[in-house]
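One protein chain is absent from this view; the other protein chains keep their places.
Chains here go by letter, A, B and C, matching the order in which they are written, and residues are numbered from 1 within each.
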Amino acid sequence: MSFNSFGHVFRFATWGESHGPAIGAIVDGCPPGLALSEADLQPWLDKRRPGTSRFTTQRQEPDQVRILSGTFEGKTTGTPISLFIENVDQRSKDYSEVAKAYRPGHADMTYDAKYGFRDYRGGGRSSARETASRVAAGGVARLVIPEVKIRAYVVEIGGDPIDRTNFDDAAIDANPFFCPDPKAAERWEALIDAARKDGSSLGAIIECSATGVPPGWGAPLYAKLDAELAGAMMSINAVKGVEIGDGFAAARLRGEQNADEVRADADGKPLFESNHAGGVAGGISTGQPVVVRVAFKPTSSILIPVQTIDREGHDTEISTKGRHDPCVGIRGAPVVEAMMALVLADQKLLHRAQCG
Amino acid sequence: MSFNSFGHVFRFATWGESHGPAIGAIVDGCPPGLALSEADLQPWLDKRRPGTSRFTTQRQEPDQVRILSGTFEGKTTGTPISLFIENVDQRSKDYSEVAKAYRPGHADMTYDAKYGFRDYRGGGRSSARETASRVAAGGVARLVIPEVKIRAYVVEIGGDPIDRTNFDDAAIDANPFFCPDPKAAERWEALIDAARKDGSSLGAIIECSATGVPPGWGAPLYAKLDAELAGAMMSINAVKGVEIGDGFAAARLRGEQNADEVRADADGKPLFESNHAGGVAGGISTGQPVVVRVAFKPTSSILIPVQTIDREGHDTEISTKGRHDPCVGIRGAPVVEAMMALVLADQKLLHRAQCG
Amino acid sequence: MSFNSFGHVFRFATWGESHGPAIGAIVDGCPPGLALSEADLQPWLDKRRPGTSRFTTQRQEPDQVRILSGTFEGKTTGTPISLFIENVDQRSKDYSEVAKAYRPGHADMTYDAKYGFRDYRGGGRSSARETASRVAAGGVARLVIPEVKIRAYVVEIGGDPIDRTNFDDAAIDANPFFCPDPKAAERWEALIDAARKDGSSLGAIIECSATGVPPGWGAPLYAKLDAELAGAMMSINAVKGVEIGDGFAAARLRGEQNADEVRADADGKPLFESNHAGGVAGGISTGQPVVVRVAFKPTSSILIPVQTIDREGHDTEISTKGRHDPCVGIRGAPVVEAMMALVLADQKLLHRAQCG
Partner (left out) sequence: MSFNSFGHVFRFATWGESHGPAIGAIVDGCPPGLALSEADLQPWLDKRRPGTSRFTTQRQEPDQVRILSGTFEGKTTGTPISLFIENVDQRSKDYSEVAKAYRPGHADMTYDAKYGFRDYRGGGRSSARETASRVAAGGVARLVIPEVKIRAYVVEIGGDPIDRTNFDDAAIDANPFFCPDPKAAERWEALIDAARKDGSSLGAIIECSATGVPPGWGAPLYAKLDAELAGAMMSINAVKGVEIGDGFAAARLRGEQNADEVRADADGKPLFESNHAGGVAGGISTGQPVVVRVAFKPTSSILIPVQTIDREGHDTEISTKGRHDPCVGIRGAPVVEAMMALVLADQKLLHRAQCG
């Protein structure tokens, strides 16, 4: 099934392929009366936009978003918001090779297995291009949760992590990697250049922190805040792992190390002494920053030839030419932010539904 | 919101608290005509059952499941299947301390923040006891996917991983840890004994592999097979991380290393030379084993006192006496299997819906 | 598909068959902190309970509801509420005839067509007995909407309508027909006695009015308040028609007749001069009473033999002996009330989610 919608009460659905005329999203269930124009969404799209540095694909897409419905006199009306982004630079190209042979790591073979055939132009529906729709929808979600500040940044590329003692929030937007450690950003430049020169690609780990989430969003089981986040993040192309707070490292701690001890402040409010839990306990937000980390595999489209088979079941090899991100995880940062915003907006409304 | 249901067309919902009279699940959308009796479900519950070794809680629960609806003459009818498990050993106990002070890592504080009050007896709805309902429902799901073999095992406890070269499928059920490496099992015995003696607890990492999943289950985006699995696994109590295939390690590979190269077999069918992808490409199963790894934090209930606050906002400390698993991850293995079965059964039916 | 759940954020699911050990419902998404005990639900079940007059089936069911989860110290906790009703009087009986031959109007033939076989004892899942679960769940829903008063009553039996000028709210509970017109109640007594004596059955029309619904619940399209009500009512066994406000009669009015004209009261609030719309305009409540009418067909189980075929495709005839309601619509009144409550509770929470 192709369930291209997400969320419970604040919901969105996306549509569109890499090489069709346009892509877009419908946002449904948005509270009425929020000031919304294209100018509120465009900055987020600009962050994700390709072609802005030599470290991303050279496809040139202005990614100008248009709002086709759901607003009136500059405010949301509570009815569905249709977001529309034209595809501009679908460079004409010879796809005959991709049409025949299956690119490892891509959805080529699995699409054929599921649907019997596929739109092989630029990855079709599976193209990372789809994430522009998410970023646009995420821009609407942010308006629903003005109390929350969301920040995603790359903490590791190609196995080279940042040094947390260098963490500088201001640096994140000052380099092409959304890297909070300026020194790591320098190293990554060389790393990625080398990978690209080799016709290879690199993976990345993105961390996203949402501060200002009040205690009480989420649910004890099933629609746990962390479960929703895990599903949301894993729904992004190329993601292979998700962790909340200490995540896998928590499995290596002892109980007393992992306990986020608490002291009362002057008003009797909790002051947490650590945040191993990543802001979620029992599926419900604690009031601490909600912290999630997301693993992006290296871009599957590489120049280095790899062995594969074709549609007819014959051995062949394939080398993916064309314009590709040498590290698709980099542009994942704005997408991870968008998914965080979309989950939190939904959870805020769900909490309000049940608990007033 | 308390969305205690899961799945799209093969769905289940659970109910019940640790210290209520019973717990249970409703399974909806099950295909008709499947042979089903309590005897099909009980073995899975017995695997998860507490009190079977000194490495799990000493609460004694027979966990006898009853089928109250949805079958006739030993077969599923296609109508809702009500599964019912009595709570037997709700030992009477003094909960006054837990009622007042918030246990770090537990849902105590977040429940109060969300709902204004909570059932503090034994964790209430958040008790790992709820997972018995999942295991029962998972037993029904297994009948829907007889072509699939699901196997979960513990690959790491307290930071001590198994040696993959010792992997012995037969060993998994021959020790109290669902450990496929007999040598690791020996070490873990000592590790856990020591932790328990210290009044501490340990985390664990569970791996689950599903073989026999045909290519084509899942969806390109949103309801991706891996996204569904991530949400499902993260919905289990105490889980803090999920990865598919190589997961976080994939982010440290180069594109050509991460590529699962393919050769054609004699019939032109794909023979994969590796499974970095964990059996999922572009959200759709590849036909290789579906592999997921799940991180369980150390049990939050520990004897070692930790600093916290009480409901009135005063500093205090808490030490959790009573019966607890020193490593809640161990009994997570049958639960992870159940969630895998529940997701795959749903995906099988969804695939059949769309693609016939 | 067997989607035995209903609602968006205030949700319920039911399970159970006529001749199984029990039936029940799970209510999910209920706001926390509402006072709830069995005593809050039992009166509604008692209204629907069979065997209380000679005009309903003689099956004796105490319909004692038990709350198995979701409350603590007499209040809802916000977690799933499991409602449990034992089946007591499943009189042992010879079902061999029903097992073989298809009763017209029943689900016998369609179950076999869909599922390949069926639980033929007492209608199985399709028994009106299932509605006890709805009534129990509806009792919880009422607690969510204390501002609303819901009243269902029978306005027509066997083609004999009430005289609206005789409408007496106090009469509704003073006769076995939920009839607001005492004179009609007298006539119906004779009508039903005659039908029963003939081995026949009668249909009924139930009207349900919900007063106190504030303006603003519902949605412009798709999840319109009236669309939700229509789906909810038509989901009850034996229902064949639903109308809102003037319903089908509205199709015979001219625009100016159908217009609910409005005057302002002293505070500028709307005073409607009529309620042709039945309290819903554009899918959203107007503040006037929400009025729905529901048509119940005559009970399909009748003593008069009717022509049919058997499972093997041979002509036969069937005469349904056993205990049956001569007019199943009568006991439909409490069920219609329950469905109204369940829809309104959900809509209240949905409105709060989106609009605060």
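In this text, contacts are C-beta pairs under 8 Å (C-beta built on N, C-alpha and C of every residue); 3 or more make two chains touch, one makes a residue touch a chain.
Note that the structure is predicted; figures quoted are calculated from it, not measured.
Q: One chain is left out of this view; which of C:I85, C:V98 or C:A295 touches it in the full complex?
A: C:A295
Q: Which of A:G20, A:P176, A:G199 or A:G212 sits in contact with the chain that's absent?
A: Of these options, the touching residue for the absent chain is A:G20.
Q: List every residue of chain B that touches the chain not included in the displayed model.
A: Chain B touches the missing chain through residues 8-9, 29-32, 78-79, 220, 349-350, 352-356.
Q: Against the chain that's been left off, what residues of chain A make contact? List them.
A: Spelled out for chain A, the touching residues are 1-5, 9, 11, 13-17, 20-24, 26, 28-30, 32-33, 68-70, 72, 75, 77-82, 114-119, 124-125.
Q: Using the document's contact rule, name the residues of chain C that touch the chain not shown here.
A: Considering the whole complex, chain C reaches the absent chain at 1-6, 8, 14, 102, 104-111, 113-116, 125-126, 130, 156, 158-159, 195, 200-205, 214-224, 226-235, 237, 239-248, 250-264, 267-270, 273, 276-278, 281-287, 295-302, 304, 306-309, 312-315, 329, 350-351, 353-355.
Quick note on the criterion: only the chains that are shown with their structure count from here on.
Q: For chain A versus chain B, what separation do you get between their C-alpha means, in angstrom?
A: Centre-to-centre distance between chain A and chain B: 26 Å.
Q: From the C-alpha centre of chain B to that of chain C, how far is it in Å?
A: Distance between chain centres, rounded to whole Å: 39 Å.
Q: Identify all positions of chain C at which a residue touches two or more other chains, and write them in rising order.
A: 9, 29-30, 32, 78-79
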